[in-house]
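One protein chain omitted, others in place.
After this line comes chain A, so read on.
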């Protein structure tokens, strides 16, 4: 109700649109309460121009008494004081009264309104029953309303409303209220739309004039803010914010244009030097001081920005968007700094920092004021930026004011501080009483070193914690690192160390090399202060090898190490072990010889290629590689085979023995190392049985499984070696064997170092550690990967004898090769091999015998003569001096005599005389050679035991003999077969009797004395036997010949004898057979199918001698001594059919020239010259002679007999029916009784029966009427 003072609005929230009330004031007063209550109760849709979305708004109004002064004068665009609606209240129900006073009053009101161009009015006529009752002479109530409508509302009848009984609780009254309120709201909105639209149009017009010279941003600002105020008044915060944002954007654009050279005059006031930097003020809805400054055009840029932001902040908080405030605040602060820079506004150094710091804290306080704790914690990500910014600014202020320096602020610093504090001005009244205001904080922080530290730490830790809480680890570390820098400045390295270490670890893990270098440098400084010598040296080593640093810096750090190294060692600590990685990198290793397998004591060199990371040459007193020695399974012997096994082995194992080490620079390696898994380290595994070292199982083992299968979590991934603590394993183990190189100068870059590897013990050597000593400092690489190892083997001396050719032939000199692998034994002068001589295999030594000495790699080392001395029992070969692990080779000729006795196929005679039965026959077929195993027993100088070596010789020949007869004359044929692969010359074949007797003369029929015998060919020799009286029953002959290989150079000496002994029994001819085939009578020739006569005459040639007579059973029959013979005619080739009797027994009288003739019938089955059928003669022994024969062979023979006859039967085919088995017996021994033992047949030995008709043929003609001709075409 109060009329407003001249200075009306400050707090827009408390403002309401003004509605004036004219007419009956008491009436209005009575209705005011309910009206004010009911108006905002229901929302109203506000349709707006320019396509803006309609809104539902709750209307409120400030009802004031109508005064003419309230009406805006021309040009006054103040919207907040603008009366949007004018209401005239009347409860007049008397026509007279209306006419007399009310109408005039209304007319006056109307004219006043019209004068000011206001068309937003309403006349309210209140009706009440009570009043009506009092007045009896009243007109119908409508008439007053009608009159008013008639008088004032020409066409706008809705401008007059009736309110019935407003103070009563009736439905009529309510209805009337509701329609009245609706009308009121509609009219209010109508007025808003109209008036605001007009205002906006004006505002736009003003804005369009901004290029005109006199245009002022501040004026325009006030105009648009007026609109914002109205929207805020209407609680349209969104729209209000839009107004401010538009202003913000407009101003920003001007600043940018100014920066681009398009300056506006009005902007000059904003370019004034900044004099106050007291930060944002967000605690008041409207900062009137600043607003006034803007209004007067005296505001600085910071003032304008601060005011604008405070308004935006207020509206955003109304809109419940506090996080937008923080975001906008950060943008604003950054923007302001930029704008001041752009406009080249002069600012006291540090002033902006103060402003930003205060502003950050002010925003944070404001946000804290409107949010609860949980909300704040959940939205750290929005506030942390401000916290960090404040921290940074405070830090820079601290540096500026000398609060970080160890000594404390200087007077200059203090002056600066005072200036800065002066710019803050007085603390604002809102916060004077609060304990912790941004103002107080800054004041306090700048007042003393301690307070600064307290506040700075507080802020830093808050920021760090927030970053950690939202998972921004890198940001947190950056804050931590900045804190570390602060501590370092303060001279407090203990507290800095942790932060630096943490940061460094993360940079190393993620492979950011520049950060690593930078942080490491800080770390080095810190460690130096802390006197952590070892760590410092390690860091220095890393820095000295860091390519990101300048040459001078690297040299400096390198010098740090060298200086320390050259200092005399303190008594307490011995040496300092550092990681090799920083100092130098292993690039390559190369073994020479490449196989890396050598025998004991051999020279093995290892070339190491080391890339030195240091910027200057470093003198290394000793570079040593520790060796791990292991005696491998199956150690000392048989290592020759392992050389092949090893060559293809090893992860980088190339044929040339080069082992490459993974490349990559130190930093990249560290970065990658964290991300890539280590390479598989595989080795083969063989499980051998302990007893006989046979392979049980084999497999592949992964050696670094513990690394590969390790759990990978975030902390472990950062676990790479850094400048911090080294792994404990750097300890140098002294006891083990080492590869050593002394006094080396390592130049920057690649260096080549040669080691001589110890090969004293057989076994496997693995390189474990690499350690370089520089004075007191040792650089240690705790393990070498890929695994580098070499093997040393030991070998027993060994003698082998092997033939030069495939087979050694007996009888002729053969060369054998002696090979001595000296192994670990060194052959000294005077050492000799003692070969025990045997008769059957003499060693033929010639003077020009020399031995070749080969090295272990097969290189020819030397040659020297051998002296061979033979005594009766031993042959001694004195060996030339030979170093160990060499091979001595020489050749000797040996001769194996062919044993003269004929061999039985299944027995062999050894040269030492013993006959050994071998389980398997070596000469099972005719062509196979007979072999002789010759054992040689050798005494070697390196062993007390004799070495037995067996050589197998093969007899090159095979001899057979046979006796040939011609009537009574006898010939001996010897067949000599060459079963070897060599061609021979055969000379002087001689056949002699073993015990020469005069009775027999052997006449050679062989023409040549020398003839070749090719491989696998035979030579036949023939001798005629002549005898004087009669032949001896048994003749023992010796065949001898000499032979030599065709290839032999000296034929005369090369000829070697060959002997073959054999025995001939019963060689003299006892009987002669003569057969004659007679054609059938009357025919000149035999014809097929016609029976012919076969006459066989058996003639005794000689009387059996005494000895023979014993064998031959003779019987006395009728005083005549006879022997019984059985004959048989068999035709195996089915040329003949024997008809009738084919065999029979004849008794031959024991008298010379006694002849027995047998007639038989045969039938030729084919035409042509047919050979005679076979005629066989056997001795026929009657059963009485059985006891002389062993019983078991008897039955055997009997069966043979039968089978023999059966065979004959079968062969004879269709004539079989003619004969019967019984006939044999009946003919042979008619008097014999059945049941008695069977008589026996015994064959004659070859030569005893001579067949005159052997090979004779008879012409058989075909049958004349044979009209069937068989033609066989094959």
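For the reader, a short list of remarks on this structure follows.
The rule we apply is simple: a residue touches a chain if its C-beta (ideal position, glycine included) is under 8 Å from a C-beta of that chain, and two chains touch if they have at least 3 such contacts; residues count from 1.
Keep in mind that, in the parts below, contacts and distances are computed from a predicted model.
You can't see one chain of this complex, but its UniProt record names it "Trafficking protein particle complex subunit 2-like protein", from the set "Ribosome biogenesis regulatory protein", "Phospholipid-transporting ATPase", "Glucose-6-phosphate 1-dehydrogenase" or "Trafficking protein particle complex subunit 2-like protein". Note on the undisplayed chain: of the listed residues A:100, A:119, A:432 or A:514, the one touching it is A:514.
Check A:45, A:68, A:208 or A:331 against the missing chain and you find that the one touching it is A:331.
Here the missing chain is touched by one residue of A:116, A:183, A:276 or A:472, and it is A:472.
Within the full complex, the residue among A:267, A:342 or A:1167 touching the omitted chain is A:342. With the whole complex as reference, residues 256, 259, 330-331, 333-334, 337-338, 341-342, 381, 385, 389, 467, 470-475, 478, 507, 510-512, 514-515, 518, 668, 671-672, 674-675 of chain A touch the missing chain.
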